[in-house]
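Yeah, one chain of the complex is gone here, protein chain that is, but the others are all in their spots.
Take a look at chain A:
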């Protein structure tokens, strides 16, 4: 028995070590993707100059400082942070809804944010007295949060099952899409163009204040979710099994929904609707690391951050001097990638 025991325990530990290795590898790739993102973009600066400026900013000229610290760094950091937030939110959503197709946008949070932004752009209707470009962001955030609260309240009222959450979320999504169509119908040509551009998603609106808010949101959500790691993993075995292990399933769902809403509302408000990242990142993580949530959640965040960083690089590198909306790029490269992923799973299963 002793030799068998040690062998199996060693097997588990080997798997755990391999996973930690994969986390480290993912982080290394992310750092590489981050520097690649920094090396392209507005202004003349090579990778070497950018890295040099980052590590020693004292002796650099004002132009390079402007390019690195004001133009490129906010975009590159925002790509990493928003990617991580969407990946984490998508992974948590897929776990609590027991649905691999769930992501933060499934439940209408993104559509609500778009309604808020469109109202500010088209008619200047803002819910909080904030002026300038911040009004659009703030309105998007408030609407996303309101949608989350409505989802939260209606779900609590009706019973917190995965099915209820999805149904209420889909109802919200359709309502918001209808409102969005109505706003677009009533807008003039310029307003319509602005709305469409906002909805395509762009990292160009990044700033260090927004980056700070993202860091705080991620700093709250990730440790919180990790602390529920065992409980979330037990949810994958079915509600009844999780309950028999002492997990308060309803409370856990609502708690995680609140965190997911916060992550989704902030990211959509800051960069617009960036699809697929919150869906694909967790899928890759699940393939390489399994669904032990202690590993699955952080790796999902890292994978999505890598994807968004690479998409950000691509959005600037395709046509020098032009930054394509990143939401467009993620969907364009995301869809074929996603289909090949599904096919590879199918063929492996066969």
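As a working rule, a contact is a pair of C-beta atoms (placed from the backbone, for glycine too) under 8 Å apart; a residue touches a chain by one contact, two chains touch by 3 or more; residues count from 1.
Keep in mind that, in the parts below, contacts and distances are computed from a predicted model.
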> If you look up the hidden chain in UniProt, what protein name do you find among "Cytochrome c oxidase subunit 3", "Molybdopterin dehydrogenase", "Cytoskeletal protein CcmA (Bactofilin family)" or "ABC transporter ATP-binding protein"?
Replying inline: "ABC transporter ATP-binding protein"
> Which listed residue, A:9, A:24 or A:181, touches the chain dropped from view?
Replying inline: A:9
>> Tell me which of A:234, A:261, A:312 or A:330 is the one touching the absent chain.
In response: A:234
> Which of these, A:190, A:244 or A:340, touches the one chain of the complex that we don't see?
Replying inline: A:244
> Residue-wise, where is chain A in contact with the chain that is not depicted?
Replying inline: 1, 4-5, 8-9, 11-13, 15-16, 98, 226-231, 233-234, 236-238, 240-241, 243-248, 286, 290-292, 294
